[in-house]
Each structure stands twice: as C-alpha cells, then as structure tokens.
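Missing here: one protein chain of the complex. Every other protein chain is in place.
What follows is chain A.
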Amino acid sequence: MRVLGRVPAGATDAEAEHHLELAATEVRRRAVQTVGAAKAGHLGGEFSITDTLVTLYLDVMNISPEQVDAGDPERDRLILSKGHAANALYTALAVGGYLHPEALRTFLQSESMLNGHPARNKIAAVEANTGPLGHGLPIAVGTAIAAVLDGSKRRTFVLLGDGELQEGSNWEAFMTAGHRRLSNLTAVIDRNRLQQGARVADTNDLEPLADKLVAFGWEVREVDGNDIAALRPALRVPGSDRPVAIIAHTDKGFPVSYMRDNVAWHHKVPTAEQVGIALAELDGILGRLEAKENN
C-alpha cells in the first residue's frame, strides 16, 4: 500500500482528483485484505464511504498529520458516526499519512489500537469513540458550536449512514443545527440504501429525505458519492447561512462487482478467492489510473 499523503498544494482540479482516486483505490485494496486476514469487518459500508474519507482527509479538511499530533485546536473535525466502517477510516488515515501502515496488520487483534469501532483514546486522528448509531451528529453539533463560540472558521464534518437516520437522536441534532444555523457544519449522508439486513426502504423508509432535511433548516446537496469529481466541490464549500447535508448517493461495496449494492455484504467476510477477485478488479482501476498518469 502506498502512503500518498495529502493532495499537494497548488494541484489543479484534475491532479487533485487523480491523487484522490488513486488513494481511494489503495484504501479499498488494503481494506479488503485486512478483512480477509482478520476474518471480520464491514466492507460494504466501508467501500461506499471510501471516496468521501479520502477527499476529506487528503484534500478538503484543514488538517495534517502534524496538526493531529500537536492536537491543534484549530484543526477541522471529522466525526465518523457510522463507526462500524472503522477499517476504511484507519486505512484512509494510513494512506493519508496519519497512521503508520504497519498498524493495519493488527486490526481486531488483542490489544490492538484498531478496534472494530474507532477510539480517540488510541488514535490521535479519531475525534470521538463511535459505534452505537445516532451519536455522531450530536457530537458534531457540539464541535461546531464550540467553533462559533471561538469565532473560528474551523469546520466540522460528520459522516452518517442512511440506515442510521432511523435513530431519533439524529433528528434532535438536525433540529438544533438548523435552529442555530451552523453553517460550519457539513453532514455527509452515505445514501447506499442498504442497512444490515435489508433495504432501508423496506425497513423504515427515509424518503422524502431531502425534503425532511430542508424542513429542518439544512441546505441539501445531492451528489454521486462514489464520484470524487462530484464530491470534492460539494465538500469544499461550506454553507452560506445554514448547515449543509450532502446526500451522497453511493453503492454499498462499490466498485467490486460481487459486493456492489448487495445486501449480503454488510459484514460478510470474503473468501481468499473473493479477496483475489476484488484485488484483480481494483488493480484494473489502478492500472487505468496509472496509465492516465503516464500519458
């Protein structure tokens, strides 16, 4: 796995997108191997948010490994509310230079810093210990209010699953953020349409989601969440006078053929053969990206 670090300063849009696409592919390659070795994980929902994670940590957020290590109070915050996607977070942090890649080998092992759900007590770049759903948005509202009190421009991002929005605590927090017009807060909703055992629409439907969020006082942006060129501008621009909800339309398991939009891949563990298929498909993407680089 290559440690790519942040997008270099002064990169053009095309260069930045290329860097982030490489990073996302590296993350997915490493993540599927991690789950294959640990024999546990949540690959489907990790692959749906990988593009968002790398775009934030390697480009959009005002954060760096140095700021994290120093505990810079002015760093932007990312709260991973869907904490079960921890492996994608860890791997994105490693590709971004925030976490030593060797640590990934210890995922889920005894005494590892890499729990099945992220812990800030163990990894400096993690902001809150998440795992139970419906916790991240209230915490993000708190960090956003703290920035307002400080008169700081720092931003807070929170990454939520769509199934997770069935938790009522989110709607308490949507209401508070809308009421307080927290324009420094951006919530990314990973709209992969699947929850643990079924389609969201068949379980407890969210629609009309955008209308609900607008009614709660949020600006809504709908983008293809697996398209970095679309995600990047949506994430870069904060709200003008209210919080922003990005409904990131994604596929669980993206882009691996046998996982994509398949409800079986919430926490299914790939066989060695399936790891091989995923790697071959991801290597194909990597090859096309590198060919583009060489042209």
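Everything below uses one rule, namely that a residue touches a chain if its C-beta (ideal position, glycine included) is under 8 Å from a C-beta of that chain, and two chains touch if they have at least 3 such contacts; residues count from 1.
In this section, contacts and distances are computed from a predicted model.
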Given that one chain of this complex has been left out, which of "Ferredoxin", "Phenylacetate-CoA oxygenase subunit PaaI", "ABC transporter ATP-binding protein" or "Transketolase family protein" is its protein name according to UniProt? "Transketolase family protein"
The one residue from A:A37, A:A146, A:A229 or A:L289 touching the chain left out of view is A:A146
Using the touch definition up top, pick the residue from A:T25, A:T52 or A:T130 that touches the left-out chain. A:T130
Sort through A:S64, A:S169 or A:N262 and give me the one touching the missing partner chain. A:S169
Residue-wise, where is chain A in contact with the chain that is not depicted? 73, 77, 79, 119-121, 127-132, 134-135, 137-147, 149-150, 156, 168-169, 172-173, 175-176
